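Just one protein chain is left out here, and the rest sit where they should.
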Amino acid sequence: MSIDLDAAAPVPAAEPTAGREGLRGVPLALNALSKKDFASSQEVRWCPGCGDYAILATVQGVLADLGIARENTVIVSGIGCSSRFPYYMDVYGIHSLHGRAPTLATGIALAREDLSVWIVTGDGDALSIGGNHLIHALRRNVNLNILLFNNRIYGLTKGQPSPTSERGKVTKASPVGSVDAPFDPVALALGAGATFVGRALDSDRAGLAEVLGAAAAHRGASVVEIYQNCPIFNDGAYDAVRGPEALVRLRHGAPVLVGGGEFGVVREASGKLALASVAEVGIERVLVHDAHDPDPSTAFALAQLIDSSGLTRAPIGIFRSVDAPVFDDDARAQVRRPRGEERLATLQAHLHGKDVWQVA
Amino acid sequence: MSIDLDAAAPVPAAEPTAGREGLRGVPLALNALSKKDFASSQEVRWCPGCGDYAILATVQGVLADLGIARENTVIVSGIGCSSRFPYYMDVYGIHSLHGRAPTLATGIALAREDLSVWIVTGDGDALSIGGNHLIHALRRNVNLNILLFNNRIYGLTKGQPSPTSERGKVTKASPVGSVDAPFDPVALALGAGATFVGRALDSDRAGLAEVLGAAAAHRGASVVEIYQNCPIFNDGAYDAVRGPEALVRLRHGAPVLVGGGEFGVVREASGKLALASVAEVGIERVLVHDAHDPDPSTAFALAQLIDSSGLTRAPIGIFRSVDAPVFDDDARAQVRRPRGEERLATLQAHLHGKDVWQVA
Amino acid sequence: MTTLKTLDRVVIRFAGDSGDGMQLAGDRFTSDTVFVGNDFATLPAFPAEIRAPQGTVAGVSSFQLHFAGSDITTPGDAPDVLVAMNPAALRANLADLRRGGTLITDASEFTTRNLAKVGYATDPLTDGTLADYTVHAIDLTGLAIAASDGLGLARKEAARTKNMLALGLISWLFSRAPERTLDYLDRKFASKPTIRDANAAAFRAGYALGETLEGVAVRYEVPPAPAKPGTYRQISGNKALALGLMSAAAKADLDLFLGAYPITPATDILNELSGVKDQGVMTFQAEDEIAAIGAAIGASYAGQLGVTSTSGPGMSLKAEMIGLAVMLELPLVIVDVQRAGPSTGMPTRTEQSDLNLALHGRHGEAPLPVIAASSPGDCFHAAYEAARIAVEHRTPVILLSDGYLGNGAEPWLVPDLATLPAIEPTFATASDLVNGTFLPYRRDAKGARPWAIPGTAGLEHRIGGLEKADLTGAVSNDPDNHERMIALRQAKVDALAVPDLVVKDPDADADVLVVGWGSTWGPIDAAARRVRAAGGKVATAHLTHLNPLPANTGEVLRRYRRVIVAEMNTGQLLTVLRARYLVDAQPYTWVKGQPISPSRFSAHLLTVIAEEAS
Partner (left out) sequence: MTTLKTLDRVVIRFAGDSGDGMQLAGDRFTSDTVFVGNDFATLPAFPAEIRAPQGTVAGVSSFQLHFAGSDITTPGDAPDVLVAMNPAALRANLADLRRGGTLITDASEFTTRNLAKVGYATDPLTDGTLADYTVHAIDLTGLAIAASDGLGLARKEAARTKNMLALGLISWLFSRAPERTLDYLDRKFASKPTIRDANAAAFRAGYALGETLEGVAVRYEVPPAPAKPGTYRQISGNKALALGLMSAAAKADLDLFLGAYPITPATDILNELSGVKDQGVMTFQAEDEIAAIGAAIGASYAGQLGVTSTSGPGMSLKAEMIGLAVMLELPLVIVDVQRAGPSTGMPTRTEQSDLNLALHGRHGEAPLPVIAASSPGDCFHAAYEAARIAVEHRTPVILLSDGYLGNGAEPWLVPDLATLPAIEPTFATASDLVNGTFLPYRRDAKGARPWAIPGTAGLEHRIGGLEKADLTGAVSNDPDNHERMIALRQAKVDALAVPDLVVKDPDADADVLVVGWGSTWGPIDAAARRVRAAGGKVATAHLTHLNPLPANTGEVLRRYRRVIVAEMNTGQLLTVLRARYLVDAQPYTWVKGQPISPSRFSAHLLTVIAEEAS
């Protein structure tokens, strides 16, 4: 009865390649690595209690678990507290310019298939000055892992509203409250056509590690929003979602339950998503999450379940993970790279071009 | 049974203010104006057959119909063929820098409540170099009307792929085909939190005028993607949707029908949208469009009905139009503007500050 | 009993961990200094991290205050008194302490662990390191805890009052009445009585300590400095700059619009102006520096005074928009609070290395006026002047400040608005029509084009970044028109009335002239006084207008046998002066992220003067 809408799918409907596609081409470590192999000699200099510490520890663990060669890992950051991250990791790294990490990372990813490229960025870095580079990296589907440390504030410049700060935020730069609405990084990423979108909490090591592992395994651009507490300038921003009751867990193939499982997400007759008591509606009516759905509409609808003003409820986990052509793979496939004499000979032909003449 | 999700609404669920809220504060023209009052003395210099001509004519007509004072209208553009637009309009105008029109326009809108501010931009201007300013203008909900002339190519620089060009686009800069996926401007805008999102066709005067009129009436940021043919560098990009059969018409309160009405958009059991034969399913099963839905999920799902690779089907009309706090209104509301002696007296107090001492 | 000694000038530096409250102690002592009528200058220095790890050199925060019984111009270089709250603070600051100076430190912090953290193999308190100084190693923490005994504070909280203990001691040492600080604590902690009491107790304990401290035989007194009569306040450069912009807008009867993106050390200008809601001042925190200046240009087009403020990286980003502003010929003030570059550089350190960028940092021929502020208080006047030029001459103006000026503070004679020069925006009206046509690029006697704002019927016009035909402003590719427009834009800037360069050459017989600009004013002046005090002859001249230069500049330079251009860069003004006037001026450069040291510079000058004499 209904017409095939395949043609409308923005990405091929193929099953996402399982396993470690995102790391294809990256050499493995010769010896097993542990978390502490990834710690650099630099003293970590975030404020006491900063959520960045927990994220650092988890990332070090995740990288060790991936088993790839340390020297084939590159971390690029912008500017901000979070962007100091590369200094603390004993891999290759660039602490670049405010907002511009995706640009350098794209160049690195295009140049080298054998590197695992990570971006660490903040809400200001990624979404204020760097918003355009972020959405273009997502659109192109460059094989990058983007970790967006969202503390909903500018940390390094001492506390101004960021594009994720709630409306009405009071800071020195907005003494009677900010008047702009925040971005939802997940919705923005989905609107930009992102093929992998996740969200995690700084303090939830297991959950964060799971999402980061999946991001690394995904071939193409993965963006993971990480809720990060800034005890100095925006303390407690995520307190309300730290209790498990507030989290809407997204796991591919599992019913979408809230907190302990008392409530679940159901599709109403209107087609909209709503929360319902599982006991009342029955578990079979609870939406089963399909992260691999080629159509991003349901992922987008799930993203709307967030309560962005008070932040008392937030979906967390992997919203979307679909296979699509990968920019850097396709770009590399167009280029032949002869070496030595072969290259010089064809080049000499290019120098001559089609119409030459001789002067004796 | 299901729980109230009001708290999840990203914008208040109020009915959008009808009428001319977007023009509140803008003086009316003293005498009725006609289309030709808006034509400047400059000769129009687009290529013969360019879609920009039709858009220019329609915009001139719409502005005349709005009845606002010509001198209170400002058009800001970036750089590109489309961005020559202001020169051809006898209103105030700035032909600014590539991608930066939203920045100047935001300053103008913040400064003056009595101006109707329009942006004319191209797909490269708005979505390549200018993508960040665009999404921030939408996020903030600045009272602007953004006309995005999408010819899916860089016209002025003679034909390179733009962020809306289909994958595989062959140009001088991509001789074996581009390898990046395009943005869907509507999905991107919805992801950024846009409160008014529309789409129209250059050649469809009535449809374009309707959407532009609604955009002007909307208080807050309105973005209208206008499909525009570039006969020189991307001729026929929209030929497939010019026939009415290909268009999915979005009108608030009306069932969403395709083309002549043989097919309509239905909500499947899974909650997804699909096309179905109206005769088979019955008109009552066809989705009734709610442009004022505070939740953007359905609008986003409708946007996915586009077939972006071949462009043989496209939803057109107003995807979303909801009321939300307006950035420039709220910013102005925080500022008092005393004049003359009153101002100087309070200022002198500011100069003194809290701790002064006297030297005799 | 202690005796009282009168000093002409004293430099005190408070240094400790970021959490030790050194800025607060310094600020408070400065306010008290104000009260006793000393002239003063301050220099806070922050660690690069928000909260660097405790006890590390990188985490040291300091505040330096120079106060005197006569007119002074810098926060001083070598402190006479150093308060070092821990080994890290000692390590970071000891080298600067004047030989023979006084060190006050918290003995309880000199644990093996803390010493090791900053690389002291042995304890400097006992290993002879401090032999050349008067040392008071006191258990400040223990005394602070003891002082608030009975108030029910946790140890940690009680220990936090040790900054007040140190302040009490310093207040005693410089013969300050304790009441003012106790009053201040009353006000500050009005809502937290326990904290108030603990701080007051610590302050009193410190004050009392003086009397009993072994080896302290003298208290000092610095007499009030003579100053021009009037109403004074303490002001930082960023604050003064914000007030200067507000004043210019008010005098011009324009609304003020600031488009900015946060960046150290310019953020405070955004903060200051955001706090003012009763002056028609709107601040817009943009998504980036390009949007910030773009919005400011938009606001100017709409008839407001558009301003954007930033520091080096943001200036680089604004280059293209500044070029557009040159083409649009609209009023715009671009504030660059310079910091140490290149690239991200050292964000919390000062430098003057953006002069080249200000003069030349745009593609094409894009001249504009450049102004520099000379001292924290002068930021007010420089901002006022920049805004006046922008408004009356319809041009973007770059205003250069720097981290040293922006964060530093000094006493400031509060200006009377009534006496400031008038600023005339004169918007275009229908009377500007020429035979019914509006000519948006027709110029007045100053070379300025009309400012025709939206809403004005009959003056509808379009402007943009393409080259425009003279008078009509229509897009033009005509070769001769282009050359003419380039000349007209240059001529407008060149024709600006700039005050003559003033030379300070007391006996009018110096051989050596020192030229400075911007924030080198204080250090150069201080160095020149030292030179003169040492019997040397030196002339000084300070540039506040960098483009165009004062008409008499060449003549002044040629008057001296030797010209030295002192800058916190590798010679940027130097190049301008040499190219323009073909004078063999030589550089004194100082690119350490800190103001030029008056003592080092004066030593250099004395050598040069001796050379010239021989």
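As written, the chain order gives the labels A, B and C, with residue 1 at the start of each chain.
What we mean here is this: a residue touches a chain if its C-beta (ideal position, glycine included) is under 8 Å from a C-beta of that chain, and two chains touch if they have at least 3 such contacts.
As the structure is a prediction and not an experimental result, all values here were calculated from the model.
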| item | value |
| --- | --- |
| Left-out chain, listing which of the shown chains it touches | A, B, C |
| Sole contact to the chain not displayed, among C:Gly142, C:Gly275, C:Gly361 or C:Gly458 | C:Gly361 |
| Which of A:His136, A:Lys169, A:Arg199 or A:Arg219 contacts the chain that the document leaves out | A:His136 |
| Among C:Leu4, C:Ala121, C:Val434 or C:Ala579, the residue in touch with the chain that has been omitted | C:Ala579 |
| Among C:Gly206, C:Gly312 or C:Gly518, residue touching the chain not depicted | C:Gly312 |
| Residue ranges of subunit A at the interface with the undisplayed chain | 27, 40, 42, 69-74, 76, 79, 86-87, 89-97, 100, 102-112, 114-115, 132-133, 136, 331-332, 334-340, 343-344, 346-348, 350-353, 355-360 |
| Contacts of subunit C with the absent chain, listed as residue ranges | 48, 58, 311-313, 315-317, 319-320, 323-324, 326-327, 336, 338, 340-346, 348-349, 351, 353-354, 356-357, 359-366, 464-467, 475, 477, 479-480, 482-483, 486, 490, 569-570, 574-576, 578-580, 582-584, 590-594 |
| Residue numbers in subunit B that touch the chain omitted from display | 43-48, 79, 81, 95, 97-99, 128-129, 131, 154-158, 160-161, 163, 172-176, 178, 232 |
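In this text, only the chains that are shown with their structure count from here on.
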| item | value |
| --- | --- |
| Longest centre-to-centre distance from subunit C, chain (CA-based) | B |
| Distance from the mean Cα position of subunit B to that of subunit A, given in whole angstrom | 28 |
| Whole-Å separation of chain centres (CA-atom averages), subunit B against subunit C | 44 |
| Distance from subunit C to subunit A - Cα centre to Cα centre, in angstrom | 41 |
| Residue list for subunit B, restricted to those that touch at least two other chains | 132, 136, 331, 334 |
| Residue list for subunit C, restricted to those that touch at least two other chains | 277, 287-288 |
